[in-house]
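Note that one protein chain is taken out, while the other chains of the complex remain in position.
Take a look at subunit A:
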Amino acid sequence: MNQFRWKQIGFACAFMAALWACGGSGTDTPTPTPTDQASSDRKAMLTNIADNIIVPSYANFKTKFDAMVVKSDAFAAKPDKTTLTDFRQAWVDAYTEWQKVELFDVGPAEQYTLRNFFNIYPTSVTGIEDYIATGSGTFDVPASYPKQGFPALDYLINGLDTTDDAIVARYTTAADAAKRIAYLKRLTTQMNSQFTTVYTAWTTGGYRDTFINCTALNAGCSTGKLVNGFVLNYERYIRSGKFGIPSGAMTNGTVAPDKVEAYYKKDLSLTLAKTAHQASIDFFNGKNVKTGQEGPSLKTYLNGIGAKDSQTGKSLVDIINAQFESSNQKLAVLKANLADEIKSNNAAMVAVYTEMQKVVRMLKVDMTSAMSITITYTDNDGD
């Protein structure tokens, strides 16, 4: 009996020793990148993202947006070609700056669905004209999203007619000029109130502290929501909205040049797309909006947890940044007016979509898997 037990124990020990040996020898073959404790600190990452990226980006946007409201009001008070030109320039500046904040689909921006009130396009011309004619109408239901925001302003200052004189006439001599001016005012008021709600939640409403302290990786906490919002924005609003849908790449080749962003301004769509794309890259790399220096970010976090292609050992961050660069190269050859590109050079548009699709996969599958984040937003690719 005793002997039997000793045999058993001996066998168990030998077995475990063998396993130890197996496991032990493994630890030194592919040397694991030491986890940098500071880089894998999500609170540091969230703090940098809040204080040096999100809040200053919102502040920059606020400056441009407020300036646009001033020009809009000036145009409303005295509609002429000069005030129209000023308003248009301010609109371009604010719309471009918007591209740098649309990706923060987290916290109050997610809660109040900020994007819906700022940048749903193609805009609904008949919807806008109906609202102008009746002089009223809610801005809070989904059907009203294409009747407001930057795309609606685009139509109202660039798309009413072919010449500036004719456009100004719509605000001066036309029968509904007063109503049209009133609608401009309603639009900017609506945008201002939506943005102010979101911005003050970050600055004085205490959301910044909530954001940096919710460090768990479950769906309810900051990192998961931030990454979900970021990937969603890249997939649905950059890849699909700016390229996949208008180019027909996602719609069985049916091109829709009228679905490009800033359709009435014509030559702004590429700038907006490039700005949004660069904002995503800068966000990924943690670029401080004020100083341009990189700080704790998705990049440093992924490096911190040693994320790499476990087959080749290549850094996941390098792979993703290289793919961002490939998309940039395809963007670089496009001309300013994407609606024209679709009509004459659509292969180049589709090529951008194809490269961006590769980024989407890396962000949505490789990056989230490496970070243990679950993608919780649902696809609507076919829409």
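Just so we're on the same page, contacts are C-beta pairs under 8 Å (C-beta built on N, C-alpha and C of every residue); 3 or more make two chains touch, one makes a residue touch a chain; residues count from 1.
By definition in this document, contacts and distances are computed from a predicted model.
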item: Name per UniProt, for the chain absent here [options: "HTTM domain-containing protein", "Phosphoribosylformylglycinamidine synthase subunit PurS", "ABC transporter permease subunit" or "Cytochrome c-type biogenesis protein CcmE"]; value: "HTTM domain-containing protein"
item: Residue of A:Thr173, A:Thr204, A:Gln293 or A:Gln311 in touch with the missing chain, whole complex considered; value: A:Gln311
item: Options A:Ala178, A:Ala216 or A:Ala332, residue touching the unrepresented chain; value: A:Ala216
item: Candidates A:Thr138, A:Thr173, A:Asn252 or A:Gln293 - the one touching the absent chain; value: A:Asn252
item: Residue numbers in subunit A that touch the chain omitted from display; value: 8, 12, 15-16, 19-20, 22-23, 26-27, 29-30, 32-35, 37, 40-43, 215-217, 250-252, 305-312, 314, 316, 319, 360-362, 364-366, 368-372, 374, 376, 378-383
